[in-house]
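Attaching a single structure in structure tokens format; questions to follow.
Removed: one protein chain of the complex. Kept in place: all other protein chains.
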Amino acid sequence: MPFFTEAPETVATAGSSLDQALVLALLALPLAGFGLTALVGRRMGDKAWAIAVPAIVLVWLAALYLIFQTLVAGAYGEAGLHFRLYEWIPAGDFTVEVDFGVDALTAVMLIVVTTVGMLVHVYSIGYMAHDPGRWRFFAYLNFFMFSMLLLVLADNFLLLFVAWELVGLSSYLLIGFWYRRRSAALAAKKAFIVNRAGDFGFGLGIMAIWTTVGTLDYSDVFQLLPAQVESGAIEGWQMTGICLLLFAGAIGKSAQFPLHVWLPDAMEGPTPVSALIHAATMVNAGVYLVARANPLFAQSPEALLVVALVGTFTCVMAAAIAFTQKDIKRVLAYSTLSQLGYMFMALGVGAFVPAIFHLVTHGFFKGLLFLGSGSVIHAVHEEQDMDRMGGLWRRIGITHVTMLIGSLAIAGIPPLAGFFSKDEILGESFKLGFGWVWAIGIIVAVMTALYMFRLMGKTFYGPSNVDPHTEPRIHESPISMTGPLMLLAVPSVLIGFALGWPPESGLIHQWLAPVFHPLEEALHHGAADYQLLGIDGFLLGASVAVSAVGMVVAWRLFGFLSTMAPRPALVASLTARLNGPYRISRDKWYFDDLNHLLFVRVGGAVARALWWFDVHVIDGAVNGVASLTQGTGHGLRQIQTGRVQNYALGIAGGLLVIAVGYLFIVAR
Amino acid sequence: MTQSLDAYLILASLLFTIGTFGFLARRNAIAMLMSIELMLNAVNLAIVAFGAYVPTLAEDGALIALFVMAVAAAEATVGLAIIIAIYRNRRTPLVDEYASMRE
Amino acid sequence: MDLGGLPILSAVIFTPLIGALLIALVPREREDLTRWLALGTALVTFGLSLLLLPGFDPTAPGFQYVETADWIPAFGIQYKVGVDGMALVLVLLTTTLTWISILASFGPIRSRLKEYMISFLILEVGMIGVFLALDLFLFYIFWEMVLVPMYLIIGIWGGANRIYATLKFVLYTLVGSLLMLVAILAAAFSFQSATGSWAGAFDFEQLRGFGFDPTLQFFAFGAFFLAFAIKVPMFPFHTWLPDAHVEAPTAGSVILAGVLLKLGGYGIIRFCLPLFPDAAQQWAPLLIVLSLIAIIYGAIVAMVQPDLKKLVAYSSVSHMGFVTLGIFIFQPQGMQGAILQMVNHGIITGALFLCVGVLYERTHDRSIARMGGLAASTPVYAAIFGFFMLASLGLPGMAGFVGEFLVLLGTFDHSPIAAAVASVVVILAAGYLMWMYQRVVFGELSDFLKGVGHHLTDMDRRELVTLTPLVGLTLVLGVAPALVLDLIQMPVGEVLARVGGSLVGAAP
Partner (left out) sequence: MSQNDLIALLPLVVVVGLAMAVVIIDMIVPDRDDLVGVVASGGLLLTLAVIAVAGPLPGGIGLLPVEGEQLFESATGGGVLVRDQLTAFLDLLFVMIGLLSLLFAADYLKPRNLPMAEFAATLLFAISGAMLLAGGRDLLILFLGLELLVLPGYMLAGYAKRDGLSTEGAVKYFLLGSFSSAIFLFGLALVLGFTGSTRVEEIAIVLAGVAAGDAPLSLGLAMGLALLTTGVAFKIAAVPFHYWTPDAYQGSPTPVTGYLSVGPKIAAFALILRLFVDALGPLKADWLPFVIVLAAITMTLGNLVAITQDNIKRMLAYSSIAHTGYILVGLAAYAAAPVRSYAEQAGLEGVLFYSAVYAFMNLGAFACVAALQRRPGVTSQIASFAGLGRRAPLLGAAMFLFLLSLTGIPPLAGFWAKWYVIQAALQAGGLVAWLAVLMMLNATAAAFYYLRVVVYMYMREAPDAARPVSLGAFTRVGLVVSAAFTILIGVAPPVTTAVIDMARQAAQALL
């Protein structure tokens, strides 16, 4: 049967076959790394990384070339590089091909994915050096890279969906990496299932797209669907429905309310995983999806409003929870939720470029923060409770410095990366008429600075609360771990300026403008000039000011280096005074309890009730028919009394009945 | 003519019914056998009556009756043999005690 | 490809029978010879079925390799076999799973080996025959022929409560099939009285074009469908399945889930729809609702099963709900998805049962609660079990996904609400499968398994040989579903042309 031999339909492509081969290499290398490591990794002992890490380094190099070609050299034009591998599902009218595309958005994503990915791989060499299951770890990590790259390279919705689920799988495998720990196994399962809840909507959205326009190719869909809306072939609510269904997928993957519950639990995974998957790359997939589907969202202001609302709410809620968590990684996890909320906020108001910009900067500084937290945890011998840290800044200097850079970046202190992207989001929200979004964003900015420096204070400053047994053995991590920290610190400092200056017309704007062109057109964004001395300057000042305020408050409460001692009493009294909000925050707004009640208790009861129904009613009916049959048999056998008289009487009775019957026939 | 035939037939039916009741009511195997003979005689009466009144049966009626008698005799023989056999086993001619097989 | 005039379909059908006869001649003591002879027969059958592929033209309508011979001319009964794309993939599924099942039985079956292998091979004759028969009468004979060996396999080599289970299986199946027999005869007689001759009265190709009167269609469809629905099994006729699966020996479960359930789905597509298209339209709304119930209900009930096999059994109810759903929406993608789903479910669920069997071999237990921590002690097993767990929950890139997605897609086209309801199962399936996997494989080694001690070994080479091909197939069909889809395009088109396409606006 002709399968691979079939000549692919000609797709408009630019770029040489070398470029295509490189795109394929981006996928093939990690996949091969996964396969090889899975098969022979166990026998490689200490060198379990020897296949996986080089593979990703090569991927990074190839990606750099492609990024350069796309963004800088413009070798593929505005449309980007598109090509077809083979026809995947040929089912009548419904055909799905394995098509890949590299355009500006993909390239920007590649920057984050491959760079952070590569660094996390290197970091893991040291971090996982003593874990007997490290070969599995590297295999999974490579598999994740494959899935994530597939996600950004896919050129149609179904292939995207495939990658979408595969990153979910990688996440499942990596969260549950320490499967002996029940909590890890539970967290892995939870992550996958909650993601599936989002995919439920995503899948339906894809089906809706196909039944509406009969294709799933990005370019076709992005042309046909808006055209149909404009021509009135489909109504506005349908468009909104499609967008919201797609957005359901984004909610799941990017852990937005109400599907955010999996991400904090996902911290059960090894820290490099948290850095790579649950901070820098996978959780951004939702943002990527909405950005990718911008021509669709452009047709539905209602859908965008929902995006904005969800983003805003998550943003506030997560920041509020981050205040009170004791586990260092959980603070970062809620911070991630909050920052993702920022991005959705931006998407919702139509500020797509700032959203992606923030995605990039956040990818680097949050990756840095997570890896830093990993280094801290490593240093204090797998302790994650911040109440049992403190004063570490002298002992693990490199970690401290890099994490401080990350914290400043996320807090939005100029000129670090976070400042530029966050400021653009806030500024655009305000200028696009979403004052309330801006206001909330400002509040969250305060909160961000506050919880980040609470974290810094409790971890690095003040007196040491480290377990006395561990205390003498605190040590800085090996170079394979600190190296990536330092390397990540560089973009955390610089990338905001590099991409975002001058404001609203930096490199990132130049790159992404073509991608978001339809959106901007549909939303009629005015191209007002940037006024540093006008409104923009004011907004900028406001956001910097509030961040600084947050930072100062945190310093005051939790200390800074040795000069400012922490004030535990003040913290305690504040906690006592605000006991209600404190408890709500500490208990994560009771979402986990609600879910437990709904899905474990009520769901379990329903399932058991249905099982009972199955056994006793449905099967009971089946067995009942059998018993009835047997019972009737038992009853009927009683007529066989063994006595000839009774038999004769029966015969005579039968005769009588028959005779009467014939009488009726005669009478008729 | 027909009225007379009817009379015979009614008589035969009565005899048959009496035989039937006898068969149903008696518990003694021999008595039941005798009731059956009575029923067969009732049939014979009917057949002979038909022979007498239905022209096309003029030849056959008596012939059939003779056959029936012969068969009745054979039946009685076989029956008595069987009844004797079970009497040897059970020491009773009462059929309602022959109920070791039932249900 | 020139097969040298070999009646290839008959060869495929009856090779196992020859093997069974040979095994009957082998002395009882020669157990190894019996085993290898059985495996050899199954492999030869598999090889023969592969020979069908090169000469098969997936773009040609109708049936290929048709063989016809008069059987009972007095009633127009023929020996008529032929193959189309749908039958071809299912035959290949059957021949594949059979040799794997026989190989998987090498260890576990220790008593009455000879009878076991004979039963298994006769079972294969019946299964292949069902897929290839083009004469309703012949079809019925093969259909029932499947019953007896399975009855023995569950009843003789099954678990503690095997007799209850096997009688339930047989009686339940018989209720359906005997009523189907009445319907077959009613249809044939209707044809006979219309044409005045018995010639062709059982010939599927003749009957397919014959318009039966609506009343007959209504009842005959009901009878046919009941037989198939019990086999599928469709809610609410599914309760024999958990019992049968729990009691059946591993290979029996594999075939039961892998092929026997497919007989039902196949029968619906092959016979119910083309023969009684109007009745199919009438019944469809009800059957769609029942399918939806089966999908959700099976998944929810699977969630709380304490026994591994029961869990997989209820998951089958859910998965097969997709098959019936895909069929009765009368939509090309849906029906292609349904057939693909049958193939996929056969492979994946068969493999899951093999996995459960591997565990059962070592522990003589299937209770989920007693397991735990297998990942550390038997990593290869855990990996393969996990692989099929993921395949079963419909992970893209593996076989299960495409079929399910196509069904859902077709359903969405027909009724978005129905699709939404059915889609809920992507969450539920992840729920019950991962929960089960977590309890069995993750965590610390359970006390029960510690008690099993050194018997708890990782998979041996024979077990790997049985499962590896299924791993390969799962991946291949996930990445290249075209292998199957190309074959079933034409049959699906033909069936739908007969039924008359989508029921526009007939459903919510």
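For reference, chains read A, B and C in written order, and residue numbers begin at 1 within each chain.
Going forward, a contact is a pair of C-beta atoms (placed from the backbone, for glycine too) under 8 Å apart; a residue touches a chain by one contact, two chains touch by 3 or more.
Treat the numbers as computed from the prediction; the structure is a model and nothing was measured.
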Exercise. Among the chains present, which touch the one that was left out?
Worked result: A, B, C
For this session: Spell out, residue by residue, where the missing chain touches chain B.
Result: 9, 12, 16, 19-20, 23, 29, 32-33, 36, 39-40, 42-43, 46-47, 49-50, 54-57, 60, 63-64, 67-68, 71, 74-75, 78-79, 81-83, 85-86, 88-90, 95, 98, 100-102
Exercise. What is the set of chain C residues that contact the non-displayed chain in the whole complex?
Worked result: 70-75, 112, 115, 140-141, 144-145, 147-148, 151-152, 155-156, 162-163, 166-167, 170-171, 174-175, 178-179, 181-182, 185-186, 188-189, 193
Problem set entry | Residue ranges of chain A at the interface with the undisplayed chain | 626, 629-630, 632-634, 636-637, 640, 642, 644, 646-648, 650-651, 653-655, 658-659, 661-663, 665-666
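Everything below uses one rule, namely that only the chains that are shown with their structure count from here on.
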Exercise. Of all chains present, which has the mean Cα position farthest from that of chain B?
Worked result: A
Seminar exercise, completed: Of all chains shown, smallest offset between own Cα centre and global Cα centre goes to C
Problem set entry | Centre-to-centre distance between chain B and chain A (centres being mean Cα positions), rounded to whole Å | 97
Seminar exercise, completed: Taking each chain's mean CA coordinate, chain B and chain C are separated, in whole Å, by 65
Exercise. Taking the complex as given, what residues does chain A use to touch chain C?
Worked result: 1, 3, 86-94, 158, 161-162, 165-166, 169, 172, 176, 179-180, 182, 184-186, 188-189, 192-193, 196-197, 199-200, 203-204, 207-208, 210-211, 603-604, 606-608, 610-611, 614-615, 618-619, 621-622, 626
Problem set entry | Residue ranges of chain C in contact with chain A within the complex | 53, 58, 168, 171-172, 236, 238-240, 297, 300-301, 303-305, 332-333, 336-337, 373, 375-376, 390, 395-397, 401-402, 405-406, 408-409, 412-413, 416, 419-420, 423-424, 426-427, 430-431, 434-435, 438, 441-444, 479-483, 485-487, 489, 492-493
Problem set entry | chain A-facing residues of chain B, complex | 20, 23-24, 27, 32, 95-96, 98-103
